[in-house]
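The full complex has more chains than appear here; those shown keep their coordinates.
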């Protein structure tokens, strides 16, 4: 147990969101110096309303912010917090109203995006990986390394691998024979590309992601199961992000294909021969069975599952934990198990809640009817 | 964004499934040379109906195939595609009918399995791992290495480990003290066996699979939780396949046991002291809580969950995302939450859909009854 006694609650909201005071940055320097609100306004293109000379030391949310922090209001639902926040300044949109004395407003078109600029301004930096090959890495002599690549300690780069210019392999990355990584892509620790798998340019693969493990195909036999050979590959487009410990299986033949700009969260499973089209978004723990097709800009919320050989039309959104058991048209919103139009699922859920009452009503009707029938006889 | 413009759709179906033209194999050779349909027929034991002299360069599905590819028809649902496929030849079963001119049929008993032979014929090969121990691997001198084992770069083999003949450890595999791997088993990159865990012969463990992490056992205390010691092991039979990043926990005492011929997909969780009997099949993201028992040939579809201390009878199939909350008998089909007979779940789902209408009907009955009762008074 901690010195402070059991079950002291962990953290004030403020504590939760801040770098501990006095923390030194890994490069040995003190925290970034404070910035004035005017400097911040200039950095993110905001119009200043109020005192621009106040100094702040970092970003915070409205609820947890203190007088040396800057915050933002993106969702009108939280507008009330403008009246109570301790922040020195708040990024707000065009229509936010707040006449509170002592609170400086930084008016921008899109407070959420502008705040990302502020977050970056105060971010504790860390060293970019050095270009070159660490002596402990094992790189096959037939591999082709682009200009400025960085191959960290204990990586393994197989025969015939191609690395684009500026590609970064963090420690422990393993690239199988003939794998390809495009320009500027970053593979975090322990990412594995099985042989012949390809990743495009400017991708980010987080730690432990596995591309190209065998698809899960077995034919039943009298003795058990016979493996269906998995001889295809995984081909990933440009500007793709794949989360930690996610898995994308190689195809039976041809390729499991992930389009450009696709964003995949952690612990996601994409089965063999799936097609995930451009800019689709797969949240954490989503699972897609084999040969499923996800059209462009589809969004699958967390833990949703898609059955094999199904297709989901462009732009359709599937709710968290939903189970897709049939093809879904484009442009819809679906949820529940089995996945059905979200509006219908909500209505059914509401009716389900009233089902005990309905059953009682039916029993009463039955009794009244019995009574009436007696009289009618 | 990609040079080719935003949101160009990724890929034609054809593009999706083919090695890019001109791709060189990692060993530096050109793609496998073309084969005649007659050669293919001979390779997979098919009876040729049509022109056997046509050359093909690879396998494809019916929809995406072009004139230099060979395809197959396994599911009668797709029989219509025989009339439109661009393939030069198609593997079909005994009863497929297609009199289309210019389409060669390769008639076999089981087109799906025969096609696996064709897929292998055209597969881009990659080098088998070299036998021997890579100089960067760290192998304890007390480990026992069978004949012809292959231990790749950056592996760690602990004291007392036993590796059977021909076992393959891909880069970064870690075998804890006293672990055992049977003859011919292949452990892909970063697989971890905790101390004393055992894997049988001819198994395949995909990248990132973890066998033997502590079971999740904690007794509540006033201060929080007290760990229940997890002193057992994991014992895996022969001919087992375990998917990428799957986890099988060690037992509290004794062993968590995986039978022979069991097939486990990616991201699956098997809790401590579970028993998974021979030839059971666990699809991706399935979770089994502690001390669950899965009898022989059970199939758990993707994302299904099984509660602790439960048993599922031999040959039973559990649907995707189903939640098993009680013992299930042998030979059944169950689905939904909580898992119930599949037929019942479907019926309930259909009735649920009509529930809003039912509620309306009941209201109408109520009104009609009110009216009648008024008249009867």
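Some points to look at:
Each chain carries a letter (A and B) given by its place in the written order, and its residues are counted from 1.
Criterion: a residue touches a chain if its C-beta (ideal position, glycine included) is under 8 Å from a C-beta of that chain, and two chains touch if they have at least 3 such contacts.
Computed from a predicted model, the values in this text were never measured in an experiment.
For this complex of identical protein chains, the structure file gives a whole-complex count of 3 copies, while the figure shows 2.
Definition applied: only the chains that are shown with their structure count from here on.
Chain B is reached from chain A by a rotation of 120°, derived from superposing Cα atoms (nearest 5). Note on chain placement: the centre of chain A and the centre of chain B lie 24 Å apart, centres being C-alpha means.
Residues of chain A that touch chain B in their complex: 1, 6-7, 136, 138, 142, 154, 156, 158-161, 172, 174, 176-178, 190, 192, 194-196, 200-201, 208, 210, 213-214, 216, 218-219, 223-229, 231-233, 237-239, 245, 247, 249, 251-255, 257, 259-261, 267, 269, 271, 273, 275, 277-279, 285, 287, 289, 296, 303, 305, 307, 321, 323, 325, 337-338, 340, 344, 347-348, 351-352, 354-355, 358, 361-362, 365, 368-369, 372, 375-376.
For chain B in complex with chain A, the residues that touch the partner chain are 1-2, 6-11, 16-19, 25-28, 58-61, 64, 112-113, 116, 119-120, 122-124, 126-127, 134, 136, 152-154, 170-172, 188-190, 204, 206-208, 222-224, 239, 241, 243-245, 260-261, 263, 265-267, 278-279, 281, 283-285, 302-303, 320-321, 336-337, 349, 352-353, 355-356, 358-359, 362, 365-366, 369, 372-373, 376.
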